[in-house]
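One protein chain omitted, others in place.
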Amino acid sequence: PPSLPWPRSFLLKSLEQVRKIQTRNSELLEQLCATYKLCHPEELVLLGHSLGIPKAPLSHCSSQALQLTKCLHQLHSGLFLYGGLLQALAGISPEVAPTLDMLQLDVANFATTIWQQMETLGVAPTAQPTQSTLPTFTSAFQRRAGGVLAASHLQSFLETAHCALNHWV
Amino acid sequence: ESCGHITISVPIIRLGDPVTASCTISPTCSKLAQEPQILWRLQDGPNQPGDSQRHLGDGSQESTITLPHVNHTKAFLSCLVPWANSFQVLDQAELQAGYPPASPSNLSCLMNLTTNSLVCQWEPGPETYLPTNFTLKSFRSRTDCRYQEDSILDCVPEDRQSTCSIARKHLLLYQNMVLWVQAENVLGTSESPKLCLDPMDVVKLEPPVLQALDISPGLVPRQPGCLWLSWKPWKPGEFIEQECELRYQPQLRGTNWTLVSHLPSSEDQFKLCGLHQAPVYTLQIRCIRSPLPGLWSSWSPGLQLRPT
Partner (left out) sequence: ESCGHITISVPIIRLGDPVTASCTISPTCSKLAQEPQILWRLQDGPNQPGDSQRHLGDGSQESTITLPHVNHTKAFLSCLVPWANSFQVLDQAELQAGYPPASPSNLSCLMNLTTNSLVCQWEPGPETYLPTNFTLKSFRSRTDCRYQEDSILDCVPEDRQSTCSIARKHLLLYQNMVLWVQAENVLGTSESPKLCLDPMDVVKLEPPVLQALDISPGLVPRQPGCLWLSWKPWKPGEFIEQECELRYQPQLRGTNWTLVSHLPSSEDQFKLCGLHQAPVYTLQIRCIRSPLPGLWSSWSPGLQLRPT
């Protein structure tokens, strides 16, 4: 296989963290569906536009056009963005809160793994990114719908990340 | 600003009652067709149109629906519009239904001399399906419970428990107090009948420990068909004057208990005679506060003895 762009242990740890977050994230989606009957993210697209729920790009991580440093930056910025989004969902409900808390911690820890790898490679930005403006939710429904949208965007983000990382293992 | 907004007549209603909701789509909702047909969905049921849809002065559209009988204790009502070849959920409201609390019943209390607390329990009544708070309320009433003196701190039971313990420091022993249980939820409040008691009149006594005395033959002539017993009162209740009763029964099918009443709560040597020699006898003792009012202790564990 092509020579590894990153140390194998970093790749293996990152893949494990992606799987850990994916498992937790689908748990969150299942709970939001079971508890609030919000089971179809595609039915919340309009609301997503009005709330301004962002999607994080991973264009530099596709196997066809992989650019290592930019891929790491996109991975970190995406995780940072989704970490902030999940934080904005705090207080969503007692049933979902434990899963949401764990998910936030797992996303933050994975962002640290990426950041440390950038530092090791000497390509880390000079300062940690600052959180862009996050959506504000004016009702319990908006917060729950925002949770479904954020989680489904995160799921596809992780899918792309898993493919990119898996390509090199 | 979000496109749609649901308003509900009453978000928490009595199970089986009707509820009316309306969903208003604001004109500023650019992405929607001019006059979209507003649809409703209860839980993950089918999308259904409202009872009526009308045009409001400010250009917004309003659909109204009445659910004749709400039989979900908790349900989500969504307002949708067709969009592309799917639907878009614009808002969602939470519906809750249940019952006001019935009056809690069978309130009873026991004074626990080990924990020094008054432990009360009650029947909460039928399920209300709504968060319902139970509180054990009480006040001191030195006379015959007709007049309220200083009230005692509310006793809030552990989650979902129908029992509560009032700590010793809140109790004025040897005086009457009034207790009752209050149940409260969004749909109403109810109270149990009131209890009037002096905690010391409802002490939960434990029975004495019944022991066989091995009387050496030399000391006392061996009378056939007799047993020698001794018992001591339960330590924490030792200060309470008690009266006890003993019951015994040969271990033969179909025999009844024989009762010996008005016994003291402490006995070093008690001779029980008139017993048949053959079978093994089971003996038990229990005591009650006396002459002051009190509750019988449970029977002591059975003591198996063979008479001389």
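By written order: A and B. Residues from 1 in each chain.
The rule we apply is simple: a residue touches a chain if its C-beta (ideal position, glycine included) is under 8 Å from a C-beta of that chain, and two chains touch if they have at least 3 such contacts.
Note that the structure is predicted; figures quoted are calculated from it, not measured.
Only one of the listed residues, A:59, A:112 or A:136, touches the absent chain: A:112. Within the set A:102, A:140 or A:163, the residue that contacts the chain not displayed is A:102. For chain A, the list of residues touching the undisplayed chain reads 9, 12-13, 15-17, 19-20, 22-23, 101-102, 105-106, 109-110, 112-113, 116.
Following the convention adopted for this analysis, only the chains that are shown with their structure count from here on.
Centres computed as Cα averages put chain A at a distance of 47 Å from chain B.
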